[in-house]
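First the structure, then my questions, so here it is.
What you see is the complex with one protein chain gone and the rest in place.
Let's look at chain A:
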Amino acid sequence: MKNSKFSLLVVLTLVLSLFLTACYGGNKNESSTTPKDNGNGEKAETPSVPQELKVFESAELPSMDSVMAEDAASFEIINNVNEGLYRLDKDQQAIPAVASEDPAESEDKLTYTIKLKDNAKWTNGDPVTANDFVFAWQRALDPKTASPYGPYMMIGKIANADKVYDQSAKPEELGVKAIDDHTLEVKLVKPITYFKELMAFPSFYPQNKKFVEEKGDKFGTNAENLVFNGPFKMTDWGGPTASSWKLEKNADYWDAANVKLETIQFNVSKDPQASVNAFESGEADKTPKLATAAIISQYENDDQMERFLEPSVWWIKMNQKNPALKNENIRRAIALAVDRKALVDDVLQNGSIIADGIVPKEFAADDSGKDFRETGKYLETNKEEAKKLWAQGLKELGESKLNLGYVSQDTETAKLEASFVKEQLETTLEGLTIEVKSVPFKIRLDLEDKMDYDLLNGGWGPDYQNPMTYMDLWITDGAQNKMAYSNPKFDDLIKQADKETDLNKQFEIFAQAEKVLLEEDVALSPLYQRSVNVLVKEKVKGLVHHNIGGEYSYQWVTIEGE
């Protein structure tokens, strides 16, 4: 009898172990991800290399609904399985996608008429029509949709977008109209010199009304509840929490003849060293961004490492609500005191470069192809000058020492950077004590929003290909200003630039505005522009990197023999 209790224990453990063995099977993509890639010698004899790619990403896809998407990972996949009027090519130039040609502009440059291809199709067989654009844009501005990015991208650009969003105008009054199935008319609030590039952003993509309405709440929840019009279609995706997904060539795509890649298997890996291990063992052909200097240094001078300058600029914001930071000499001293060359070369060590201004390098060029960054360099490090200005500033304030808080994010890189900035400021500027607060991103935003900081390490990535995406952040009471900076001269220049239809003239105005912001007012202190480092197998050719919207285009990729 006593033994029966002991056997009960044994039975329990047996049941447990049965449960264990039955617990796999969440993912069903064994075929393309097994590490043993070639079984028999057959592979070597066949002349054509399988056009398959294995990509590791650092995050899941929070949304595949182009109206709801708001993050880099989602934008990238949406850009590969769908397309808008235009798409960016390898030189970041907008080329016709659903549109059949460049738009026809009205004389005041406020109305664009765009002809659409008649062979662009959805994967459910429907043609892509002008109405699909009208539907998607209206949906993005419907407050019931509560799209985060749609209103942000459209208000101030598309006619009546603000009124449709606050419901003082009907959705039909939005500045987008289907003249016929293959002609779309877009009305703007102001001339937009980068109209075609803007249309390449996923928030402006078309959506198939019939499909979206039929699926209702289920739309976009997994691969079956999506419809595509791009070079690839998604064939396996369990939804926003899925850690793997698969794209296959879309045979119905109008340019399918030029898409060589047959499948792309994506997997999520959040650990950089693990991604590198998988890359080395052949489980991945491309890794996510490698941020750690220790890993990047192993691949310095290795052909497998690809490095791109990202249009992402980081700076120190100086909150002028603080009386000490209202003093211009104090601000200039802080801006000149940090050795930014040492920051990028010795601390970050990831290919990042010194930021000479607010607008990044290799981001926007004028009509002659001249990079905007060539217009000027501001606030170059000068410790001697900084010391002088600091002493003068303290005198004006009637203080002998200052304590300032420095809000920074809690990522490894940000912490490293913060301790470097602290050391630089404290040793250069006598009497200054910096108290670093490393907080999560959301908390940083909250502190910034409430202007509850002295110095803050922030940054910005672009939403469209024009310096304006960085410049209008600093207008008086602008939503991103949040440091009590105000200069009517600067505001005026931004207003002028906003109306300017000639790109070269617009760039001149931006250059003046940037000079006011940095050289005259020292409103903030730019630190560095970030680089992206990824590992890509050498057999992968034609991978295209973009600065805006989706980061990579896979449609021109071919896999060559090793």
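Basically, a residue touches a chain if its C-beta (ideal position, glycine included) is under 8 Å from a C-beta of that chain, and two chains touch if they have at least 3 such contacts; residues count from 1.
By definition in this document, contacts and distances are computed from a predicted model.
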Missing subunit (named according to UniProt) among the choices "ABC transporter permease", "Sulfurtransferase", "GMC family oxidoreductase" or "NADPH-dependent 2,4-dienoyl-CoA reductase/sulfur reductase-like enzyme": "ABC transporter permease"
Omitted-chain contact residue, chosen from A:Ser48, A:Thr241, A:Asn301 or A:Ser368: A:Thr241
Per the touch definition above, residue among A:Tyr165, A:Trp254, A:Trp390 or A:Phe420 touching the missing chain: A:Tyr165
Touch with the omitted chain, as defined above, among A:Tyr149, A:Trp315 or A:Tyr406: A:Tyr149
Residue among A:Glu280, A:Glu412 or A:Glu520 that touches the chain left out of view: A:Glu280
Contact footprint on chain A, counting only the chain that is left out: 5-6, 8-9, 13, 16-17, 19-21, 23-24, 26-27, 29-30, 33-35, 60, 62-63, 65, 68-71, 143-144, 146, 148-149, 151-152, 155, 165-166, 217, 220-221, 238-244, 267-271, 273-274, 277-278, 280-281, 283, 440-443, 445-448, 463, 479-480
